[in-house]
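Before any comments, here is the structure.
What you see is the complex with one protein chain gone and the rest in place.
Here is chain A:
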Amino acid sequence: MSDAHDAKLVEEGAALARRPGRTTTPVPAVPENWAGVAHADPLSRGHRGYVGTPLARLDGPVKVRGRAPFAAEYGYDDLAYAALAYSTIPKGRMTGLDTAAAEASPGVVLVLTHRNAPRLNPQPGYDMSLRDPGIGFERLPVMQDDRVHWNGQPIALVLAETQEQADHAASLIHATYAAEPAVTSFAAALAAGTRPLEIFGRRIRVELGDAEQALAASAVSVDETYRTPPHHHNTIEPHAVTVAWHGDELRVHDSTQGVLHTAWTLGQILGIDPARIRVTSPFVGGGFGVKVLWQHHVLAAVASRTAGRPVRLALSREGVFRMTGGRPPAEQRVAVGADEDGRIRAIVHTGAYATTRHSPWPEPLSMASQNHYASDAFVLDTSMAYADLVQNCSMRTPGSTIGFFALESAVDELAGKLGMDPIELRLRNETATNPIGGKPFSSRHAAEAWRAGAERFGWSRRSPVPGSVRDGEWLAGMGCAMVSHHYQRRPGGAARIRLTADGRARAEVAAHEMGMGTATVQSQILADRLGLDIDRVSVGYGDSAMPGRFLAVGSSQSAGIGGALLAATRNLMDELLKLVRDGSPLAGLTLAEVGAVNGGLAALDDPSRHESYESVLARAGRAELVVEGSGEPPAEMANVSMFSFGAIFCEVRVSSVTGETRVSRILGSIDCGRVLNPRTAASQFRGGIVMGLGAALTEETVFDDRNGRIVNASLGDYHVPAHLDVPPIDLIWTDIPDPYAPAGARGIGELSSTGVAPAVANAIHNATGRRIRDLPITPEKLL
């Protein structure tokens, strides 16, 4: 975003702080059975209030002062510190595990191995049926036997009086192995054969018409293979837990995207009632899909119980690489056929990626091609190849970040073959209905986003001739690509609201703050739904004892909390009306006849009939009113196809001498429904774009194919973009509320990273004439 835009936001924020800002017309409750009804939520109907304003993050001051507690910062008397030792072979058995030196090392409290670990239940994994709230990806037994399944598996935990003592003792543990043949490269995994990917027990294959035949019959077509490497999330905060047993109750201070799910999953593995486990996670230093349950949770809990002491287990950066996986390597075929006028007739998108045999986890590459171009025929499918590597897991926009790289590179290539502007090609294939299944989109303004983005970016100045713009040794070019992600409201959302006699409201949801501004944005929504000033509301979160089954995944959390909060506010208004006494201006009004405004309720048709919350509670002699509400089943997704859209534009400079690529500017033009808070949304979009730049140019988890061990297990060797790699990021949005989404907002977390890598690759092609189909685009690929 430009400096000017930033300055504008700051100014708007300051202005907001000076005025009450709250809703001035009564906001009615959202009726029951709203899900699936267009514009049922007043906040999706052009409502003006706190929603849509650039409120500064409520957790900003505490974070800036360094007072926001993270999982590895909770202190206990008698706290013991844990460190892990990891396997150095990919597969086999431990024939010896020498712990004597570690046990004799100063300060050591306990050395935990498969020989002395208590018996545990298997990890339940993630329940794709959504019945059970599992959150781990890996399903292996945790330190229960002498088996080694990947290079980097924890083989021992050391507990000591200090972290340094634990780290040192862990380095003294020595294992000997009987190695077994292992599949330690993607190439070997592919060579051993692939299996179709299933999600929810069903293949994700989509076939419409005869795509291969249509492709062959197309006037113009492209048919290419795209390769992408493994990636790691590299959250700024490495995984950590601090755990303490109080009798049979387990307290877990965590950094997680699922507090309730972590409690449930730990309960299954430890064989105790999940209700006896309380997981809190008030701040998460980045999640991106990897802050789920991994073996360190289980090992910390077990070590704590065995030693009878609170335990902290904070993974080192190397530890994060060794025992938590990321995006898997993939190889995709995308073929697109079109008429001479650019009408797409066939899309084939198939691909394979590596996962583990014991815990196959989906990376649905081909879904990127499923919902956009109005093709007549499709074949879309993804398959899995098994490798003995660290468990892969979801990473910001599973399937799509690399799926869009393949699709949107191919579409750009098609535009080149057609001699057509790549934006024009996309506009010609716009569709009002989902090409698969035919459902209408709930709200699709992709064409507006394309046009507005092209205008603002100056796309008309792009030379259509690759390699034609030169500035000394530097070749300049522009590229673009689509971004998209589906709307998702997961079932199980619930919220509690406590309204107190002083006219303040606090909502509680077992949801998560990973830096995206959850509490800030939900406070804005709560203030608007209750007609309260922003400083009279608060939102509690990050505690498994709070209501609701939330996961901060799949860009689903805002909608999930939104659906729960609107139900809880409706229930609160309903209960308030029951407390209304004769003599109240509200007497005799029904729920459908009132709205929230000015710190109380008022008649919709006569806002002068108003009574404050303080007054209602005082008259009823109540100190507080506590209600809960549950989100309705997500019926809105049944009859309409709900997706966010947008376009990424970027300009690159490529050295004709060294092959170095520098991105000089980038723009995201976004259609994501209502933007609840332009400041926090912009921050999230920027972050996604930066991650996309990493995937495009610098990031790769380098495995040693001989033994499946990660070679660049550090932030010095794994190259996330540095500040100098990140150009000015400009952002604009359509800000058109989605009539079917709570508050009109579809969710944004995953959206912006999807189209960045192809936009960069397409710009590089425009700059140099070189088409790179293999990420990351490092200098040698452009020599």
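Just a few scattered comments:
The rule we apply is simple: contacts are C-beta pairs under 8 Å (C-beta built on N, C-alpha and C of every residue); 3 or more make two chains touch, one makes a residue touch a chain; residues count from 1.
Following the convention adopted for this analysis, contacts and distances are computed from a predicted model.
A chain of the complex is left out here; the name its UniProt entry carries, from "Peptide/nickel transport system permease protein", "tRNA modification GTPase MnmE", "Xanthine dehydrogenase YagS FAD-binding subunit" or "Helicase", is "Xanthine dehydrogenase YagS FAD-binding subunit". When you scan A:236, A:465, A:623 or A:722 for touch with the missing chain, the hit is A:722.
Note that of A:275, A:618 or A:711, the residue touching the chain absent from this view is A:711. Of the listed residues A:501, A:626, A:702 or A:736, the one in contact with the hidden chain in the full complex is A:702. In the full complex, chain A touches the omitted chain through residues 85-86, 88, 106, 151, 164-165, 167-168, 171, 473, 657-660, 662, 697-698, 702-706, 709, 711-714, 716-717, 719, 721-725, 778-780, 783.
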